[in-house]
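The complex appears here without one of its protein chains, the remainder shown in place.
Letters A, B and C mark the chains in the order given here, with residues in each chain numbered from 1 onward.
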Amino acid sequence: MAVINYIEAVNSALREEMAQDEKVFVLGEDVGAKGGVFRATEGLYEEFGESRVLDTPLAESAIAGVGIGAAMYGMKPVAEMQFADFIMPAVNQIISEAAKIRYRSNNDWTCPMTIRAPYGGGVHGALYHSQSVESLFAHVPGLKIVMPSTPYDVKGLLKAAIRDEDPVLFFEHKRAYRLVKGEVPEEEYVLPIGKADVKKEGTDVTVISYGLCLHFAMQAAERLEEEGISTHILDLRTVYPLDQEAVIQAASKTGKVLLVTEDNKEGSLMGEAAAIIGEYCLFDLDAPIQRLAGPDTPAMPFAPTMEKYFMMNPEKIEKAIRDLAEF
Amino acid sequence: MAVINYIEAVNSALREEMAQDEKVFVLGEDVGAKGGVFRATEGLYEEFGESRVLDTPLAESAIAGVGIGAAMYGMKPVAEMQFADFIMPAVNQIISEAAKIRYRSNNDWTCPMTIRAPYGGGVHGALYHSQSVESLFAHVPGLKIVMPSTPYDVKGLLKAAIRDEDPVLFFEHKRAYRLVKGEVPEEEYVLPIGKADVKKEGTDVTVISYGLCLHFAMQAAERLEEEGISTHILDLRTVYPLDQEAVIQAASKTGKVLLVTEDNKEGSLMGEAAAIIGEYCLFDLDAPIQRLAGPDTPAMPFAPTMEKYFMMNPEKIEKAIRDLAEF
Amino acid sequence: MASANYETLGLSSDQVLSMYESMLLARKIDERMWLLNRAGRIPFVVSCQGQEAAQVGAAMALNTEEDYLLPYYRDVGLVLHFGMTAQELMMQGFARADDPNSGGRQMPGHFGQKKNRIVTGSSPVTTQLPHAAGIALAAKMEKKNFVTLVSFGEGSASQGDFHEAANFAGVHNLPVIFFCENNKYAISVPMEKQSGSEHISERAAGYGMPGVTVDGNNPLAVYEAVKKAADRCRNGEGPTLIETLSYRQTPHSSDDDDSSYRTKEEVEEAKQNDSIHTFSAYLRECGVLTETKEKELQEKIKGIVDDATETAESAPYADPETTLNYVYAPKGGDL
Partner (left out) sequence: MASANYETLGLSSDQVLSMYESMLLARKIDERMWLLNRAGRIPFVVSCQGQEAAQVGAAMALNTEEDYLLPYYRDVGLVLHFGMTAQELMMQGFARADDPNSGGRQMPGHFGQKKNRIVTGSSPVTTQLPHAAGIALAAKMEKKNFVTLVSFGEGSASQGDFHEAANFAGVHNLPVIFFCENNKYAISVPMEKQSGSEHISERAAGYGMPGVTVDGNNPLAVYEAVKKAADRCRNGEGPTLIETLSYRQTPHSSDDDDSSYRTKEEVEEAKQNDSIHTFSAYLRECGVLTETKEKELQEKIKGIVDDATETAESAPYADPETTLNYVYAPKGGDL
């Protein structure tokens, strides 16, 4: 198996799906000759031509809306939002349209579209190039939201998203793009959307997380292993709809739960995870349900002092796991 | 004290604030000569003139954005979104701009603006005139979200919203407009944003809710009183940021908690309430935390059979309280 | 009315007669809906009255066997021509399970029927414009020769999506027709408070496409403009913006009272140009229509509307539990 990084997994999934299905095409700002501002679409313009790798005008509502129209016709558009922060102008198209097309037409019309966007901080991106936007959509029936943590998951889930018969939001952690590497099989594979994944078995404390934070949790767990604290780690992978069963199993296993997200605390989708646990695992719990998250400020600042203060990191998680273990 | 209905309370708060402060003005679609499609702004056009009661072009991003500009200058705009469902095109202006202006300018600029919108179902409004949209914003630091249940709260909180130094989203339940009546003092009063309110004291089961559902809960509680079941009812009133202390107190009081919202279940703001309870009240709980909400379908359908199936009502709440009491 | 003779436009007498029939059918369905609403038998109606000529003129210029239509809520005339039946429309009015648009899930006026290439629409205005550009983009990518027509009110042209869609179509030279039915009001807001320009068509130049304003009470003028635009589409010459001028003869919907913002006199005066009457007069003038024929037509249509009403009213609602269906693909999906 080859070791590739997170963004290479994105690129490779796109390339394979485009090669395999002529209906698949990519649209977005700077995805063409430039290959995307992060280079996620690098080489696709050269390989598949201008008509399947479309540089659009600077207009996110049109990027989503044109994609939706093409998807209703029967194409398989993969739209890129240059930064997740800039998905905001497209919210009406995504929530009012993409999410509701199958439902409102009583299954007559469908919208098999993927929207990719880099999210997350730790890249000196300041307020508008660092946000986590999943909680904006993680209450919208009709959407699926995928947020993978490893190159393996990225590739298998992005291919699944493109083939899905319904709209999928696919959020990629931009700090993970070149930081996170991992093994990916040469052969073709697809992973199931909607299924969480146990990334580490453990017995003392359960951590439930996703995206870049998953890696911070893995690092924290590794260090704590030396202290004799065993951490069970569940990677949500699909954050909407949540894999309830997996959350219940993971929480029940240790009875001590830490929910970790880089997002602001109040109203993050970890509230939903807590609610599931509070409903189904109450009598299995040995400690209060803990959430570790960003502070409730609009987004992370540019200056390194403040960015660091806001960002999640292994140390914060390590401390929280230790506190729970000792509870 | 006069008994007025919910929408009269809206109208009266607007009139008083406009009379009192020349900087206050109203803008939105059809708010002028027509007085609003629900008549919330009735008579204001005649009393304060065209320049303070502005009929805007049909463009919600501009309604929000123009309001934001005026607010930054020092005006006190009150923007109306004709239906909460149509706030979607304005999400970028609300989340990227209004919510972050104070923070991003390090307290140099501010955005003292109110955005009113009628939400909720039970009015044969179908998919796009029935939605609850609060969870879209209930994770955005910088915003405050008020969702009152009674005419008294409507009036006192809308006046507070207009006077607030930061942006406030004020969601009014459209089914409550003419259904819900209540006493309102003749004298001027203002209520604090950010404070929940115990609407009924009880000892067996705690219901936490807001908006129209609060009334359904009151009706259910009344019926259950006859069976000897005593319900404690907390009205959140401000749904973001949540009044943590009040939630903790209310949950701890009975140890059995039912969270009720008309919104879809997964990802509703009741997840946040559950998380607070799971973190702070775990050892006071005598039963799993229960949530009663709409099903996870995009929105409620038009046909009465399906609308009824989706909508919250006193019977559903009554059953859920009884189940908890008997747990 | 029409100064141009229909024959010079390449239309046969049968065709203009069928146009008139469609206009009349649309009007009669609409009038029935109001009666049903006022009698408490259906909860809501939103009207085409005053816009039938524009709608039918446009539909006639399209190929209803292959072109795509993204109508807005007043487009009874357009969808009828594209194959939706009176009965299907009534099923929608009564929110019955057999409503092909949504199975009773959406309000009346939210059209959609895949077999007739009528693309599902929603309530938030103007969202359909980018969709139309997307379908036209697909046509271009797949080298198909169909035309996409998307309609909307003049108020809806104030939304950002109008701009983004038109510009996208302009840049990519897409085979799409932006069809603006300017009926002078957006609920209570008149054109002067809606648009900085006198005509919506003046915006076309900003996207590099032709823009025309035509008399929306004249189905032949509309036909001519749409035909030309459709030909441009099929010849690879790109999009066109067409604005039709007419007047909304009813209140905005059954929930609206228009007396607070316009006078009865204004409405009455506008009705002088009611296309149903002026086109009927024109067809008689041309000898295409006679009094007898008109009577026959009126009776035939009454029969259709009666039957449709009866069948729809006695049809069942969807089962309550079906509320849960079709959030995602029924099976094979991953969830």
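We take it that a residue touches a chain if its C-beta (ideal position, glycine included) is under 8 Å from a C-beta of that chain, and two chains touch if they have at least 3 such contacts.
Bear in mind that the values here come from a model prediction, so they are computed numbers and not experimental data.
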- Item | Contact list for the unshown chain, restricted to visible chains | A, B, C
- Item | Sole residue of C:Gly206, C:Pro316 or C:Pro330 that reaches the chain not shown, by the stated touch rule | C:Gly206
- Item | Hidden partner chain, touching residue among B:Ile4, B:Ala40 or B:Ala64 | B:Ala64
- Taking the full complex into account, find the residue in A:Glu16, A:Asp55 or A:Asp323 that is in contact with the omitted chain. A:Asp55
- Item | Residue in contact with the excluded chain [from C:Pro43, C:Gly57, C:Pro71 or C:Gly160] | C:Gly160
- Message: Considering the complete complex, identify which of B:Trp109, B:Tyr189, B:Phe283 or B:Phe327 is in touch with the unshown chain.
- Response: B:Trp109
- Item | For chain C, residues in touch with the removed chain | 158-164, 166-167, 169-171, 192-198, 202-209
- Hidden partner chain, residues of chain A it touches: 29-30, 32-35, 37, 55-62, 85-86, 88-89, 124-129, 295-298, 300-306, 308-310
- Query: Residue-wise, where is chain B in contact with the chain that is not depicted?
  - Reply: 25, 51-52, 56-57, 59, 61-62, 64-75, 77, 89, 92-93, 96-97, 100-110, 141-142, 144, 160, 164-166, 192-195, 241
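Just so we're on the same page, only the chains that are shown with their structure count from here on.
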- Item | Chain separated most widely from chain B, comparing mean CA positions | C
- Distance from chain C to chain B - Cα centre to Cα centre, in angstrom: 36
- Residues of chain C touching at least two other chains: 102-103, 105-106, 110, 122, 124, 160-161, 327
- Note on the structure: Going by residue number, chain B touches two or more other chains at 61, 85, 88-89, 127-128, 296-298
